[in-house]
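Pasting in a structure now, in structure tokens, and then I'll have a few things to ask.
A protein chain is absent from this complex, but the other protein chains hold their places.
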């Protein structure tokens, strides 16, 4: 049995010793440990992977963890058993490059996840969903139908017990309600090097400004547009020879790679969110 | 004799043919030609390097160039003879990394330039100027002495016929007057990936936002703060393990390299400015 | 009518003037011109894109180009009419990431090409070919059947008038015969930063050596293994925390992007080969 354990709490002396001592007592062999202290706020973060010689009853293990560690140190924690695949919903609109990238990785076994469905406000990408045998729900969104559309989305998400959502160039702003149900569990890709060029048409804005490098940013969605905790960013060089359409083409390659990296980090439980920032364990 | 020729004008058919024909007639061998058309504005840009078998009288050459090419095509142009070193003034405050980088390149013969003096609003870097035997003028700037200080600067710049100015982490905003005398001839280094984090304390702002990449930007100074035409940008990865002081240290390496690249591009006449953007020939 | 013209010949004075003069006389408007002189060998390279007001008869145009320019300057040249899609064959084995990347770009209209078929020495990727409705030919290769297999390949290539071949992680060495029929027209992706780690198992070798950066290289195939003219390379950082399987996963993202970039450069006639090196126009 292998567990991944995430912890954060106020920093104090002896936490690492207490946690590693507890796991040693449980006959666990720590195969990964990384920790971080945010000096500004005095918050301690830790991620462990631990292999146990014999199978523990997980509920009992969690109860003892809570009593022996979490309560004394006032920890927030989560424990994830290896091999349990999270359920991921994908939201798309008309651009296909991120969807193709995610689905081809999924098909290759690179993403340890199940994909119960794809939701889109357009019908354009239905054929790709069909190609990969993933159910596709066309839920159009207009000004007047926005709340109904969301109800439909929420119903589907609940029905399939979706764990997290990937906005793979979904061109709609998701509602506060959805965000509150999936806090730090909605992953977006924005086609700029945030915080530069937040909002609509970032490639146009980058072209206007005459930048020499463009970027893409994957972040958790919060109520403030394009301002959530950043998971991953990457950039590529451009020059005066590139027009907006070249920015868009070059950007596509960034977007798909950056989004897929962020999804993998999330899946591997390597992300922790605090104070609108992320700790990304490597 | 080797000339570098820069041209821009409204795009029209036959310009390249006319220019290259003119140079061929003058027994010039074109060793470099690059051109660019800005599709949005229909402006044509060209940079040529041309070697001439026999020495032309430059004033005569320029006169014919004006009559045969510039007037018919309504060109703006400049012609630069190889081997003539421009005069560069350096403005600094307290940070030494950009100054060291520029002066060590200068000492190695990497920059084809003369440096008549360094101006600073602090005395801290005087010893470095001494190390490299460059005159150092300490001109303090306070709210009340700002205009006097500038007059002193202008006097020195005029006295030495300075061609262009490098702000090597000069922590003062230069005046509109100075900018108007040196249009597209004042090169600044800003310690962020512009347009993100313009203004003061960009590393603090980047840390607050939780970005995963930081950058530096070299640009020509215009009246609008940190909004001039970008010459060069570069970035480096950061993570949650880096504090603001690490951003500053990592940033230093970016700043000095990016600024030196920009200075070299300017010296080699590889930059053209149009519409608050640059064409950078390679 | 839009033509792309590629030229190379011994460098001499007046070539650019002659070519641009010829095109101007033909009422062509040059919208792109880039040239390069290899100083070591004295060879001149030029790439032009030219739009013509009225449709030229291409055979007549080429005849005059040959007589007026190519013969006097002893040029090697090719002229390509815009809108004519080349025919590209893809060879694969078992890895699907490059194939997925190429086909999803093809489906999105990003690659101006037709793909008459995919050839593979394994049956594993047949379903992907089916997904995208591309004919798939399974031609197994064993020591004893190698030459027969190649005859089958050649027959298919001839039958469909294939213009160029992409080896999208095809794990067989192609024969001298095939290379001689498609000189500088077979594009391979090698999963290392060549010339480091040529040959088999480059990620294993990179891991053994303890490098901090891994790469991928796309090149034209020549008789010497992994030693052909390099079209495109890219790299990504690795650390001691990455095992060989991580190198392979990270490498996949490099491979697919680098190969697709190389294919696009080839399609856009931006590559010229000389002396086992490439000139890549931008």
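When the chains are written out, they are named A, B and C in that same order, and each has its own residue count from 1.
We take it that a contact is a pair of C-beta atoms (placed from the backbone, for glycine too) under 8 Å apart; a residue touches a chain by one contact, two chains touch by 3 or more.
Remember, it's a predicted structure, so these values are computed and weren't measured experimentally.
Asker: Would you mind spotting which of C:153, C:233 or C:260 touches the chain that isn't drawn?
Answerer: Of these options, the touching residue for the absent chain is C:233.
Asker: Among C:42, C:72, C:140 or C:195, which residue is in contact with the omitted chain in the full complex?
Answerer: C:195
Asker: Which of B:107, B:123 or B:145 sits in contact with the chain that's absent?
Answerer: Spelled out, the listed residue whose C-beta touches the missing chain is B:107.
Asker: Quick one: say which of B:27, B:181, B:227 or B:257 touches the chain that got left out.
Answerer: Checking each option in B:27, B:181, B:227 or B:257, the one touching the absent chain turns out to be B:257.
Asker: For subunit B, which residues reach the chain that was dropped from this view?
Answerer: 96-97, 100-101, 104, 107-108, 110, 131-132, 239, 241, 249, 252-253, 257, 260, 282
Asker: Over the whole complex, note the residues of subunit A touching the chain we left out.
Answerer: The missing chain touches subunit A at positions 13-14, 16-17, 20-21, 23-24, 27-31, 33-35, 37, 237, 282.
Asker: Touching the hidden chain in the full complex, which residues of subunit C are there? Just list them.
Answerer: Where subunit C meets the chain not shown: residues 36, 38-39, 193-197, 209-213, 215, 229-235, 239-241, 243, 276-280, 282.
Throughout what follows, only the chains that are shown with their structure count from here on.
Asker: Centroid from C-alpha atoms only, then distance subunit A to subunit C, rounded to Å. What do you get?
Answerer: 36
Asker: Residues of subunit C touching 2+ other chains?
Answerer: Residue numbers touching two or more other chains: 282.
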